[in-house]
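Shown here: the complex without one of its protein chains, the others still in place.
Moving on to subunit A:
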Amino acid sequence: MSTTSVHKGKEKTSTDSENLLEIKNLKTYYPVKGGFFKRTVGNVKAVDNVSFEIKKGETLGLVGESGCGKSTAGRTILRLLRPTDGKIIFDGKDITKVSGKSLREIRKDMQMVFQDPYASLNPMQMVGDIIAEPIYNFSKKSKAELKNEVMDLLDKVGLPPDAYYKYAHEFSGGQRQRIGIARSLALRPKLIIADEPVSALDVSVQSQVLNLLKDLQKEFDLTFLFIAHDLSVVKHMSDRIGVMYLGNMVEVADKGLLYAEPLHPYTQALISAIPSPDPRIKKERIILKGDVPSPINPPSGCPFHPRCPMAMEECSKTKPVLKEVKPSHRVACHLY
């Protein structure tokens, strides 16, 4: 357990060779246009100051409720979205501002698995072509070589060889997600960002896909950023977990620590809210009041203070920063 710490404020510019990905104070705002001339009248602060790092071979889970900015964070890291501010350091290179050819080169090393296995596959393409496309884009391989490689990938994700000639609609949700995973593996990337890869699937199929992802991680030495809203799924998959609320990272810790001893009141509420699949366990529930506020107009101070059962006066005034309160346990809360 190494204790890499990137303190917000006084950033250590140590490019730890162990870290595959480092995110520093990342901000992604979506402009809100309005009025006759469609001028920018405000910003949706989808990601507002997020910092974390992922070590090689590790899985970082990103959890939070809908609208907390976890998907936007994932897409910004892949540079599918332009960050408003902050730094993305991938494999020792600052990729915040790269564009054109060099961006294309980097994309080879980071791939994405999408949430909706129905919308993320082209219905007009054969599955073989869908999986071959990334390889075709980046290398000059003969048709036979390409086909061999695709067959190999199909086998790796547990699909029969005849899937090559089929179309996406002929598969079930779980199988389609396998196709999506095969496609993301095609270029042997270093980092895979999985954005809610199992939330559209049934429990029995979900467990198949989770097991597959774990196996592939071992086999290909992959690093995962695993985005999900289901805390038990995230716990199963991740080594470390980051909890987001309204565009902010509120807590980052090793999995064991986070579940055994959640420090942030939001994390505590989130964990207590999960219904346990055992009727004998009667949990003490923390029921939060109200809904997540709009990210266009986030509350002053700590974004969580209007719903926080432990809010103090200070919470509405100053925004807490993410700081290390225990070894490998960072939290952004005035209580600590």
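We adopt the following convention: a contact is a pair of C-beta atoms (placed from the backbone, for glycine too) under 8 Å apart; a residue touches a chain by one contact, two chains touch by 3 or more; residues count from 1.
Here is the rule we go by: contacts and distances are computed from a predicted model.
From the set "Spermidine/putrescine transport system permease protein", "CheW protein", "Oligopeptide ABC transporter ATP-binding protein AppD" or "Aspartyl/glutamyl-tRNA(Asn/Gln) amidotransferase subunit C", the protein name that UniProt assigns to the chain left out of the figure is "Oligopeptide ABC transporter ATP-binding protein AppD". The chain omitted from view is touched by exactly one of A:Ala273, A:Val321 or A:Leu335, namely A:Ala273. When the whole complex is considered, the residue among A:Ile130, A:Leu216, A:Val233 or A:Cys302 that touches the unshown chain is A:Val233. Touch with the hidden chain on the side of subunit A covers residues 65-66, 172, 174-175, 202-208, 210-211, 214, 229, 231-233, 235-236, 259, 269-281, 285, 287-288, 291-292.
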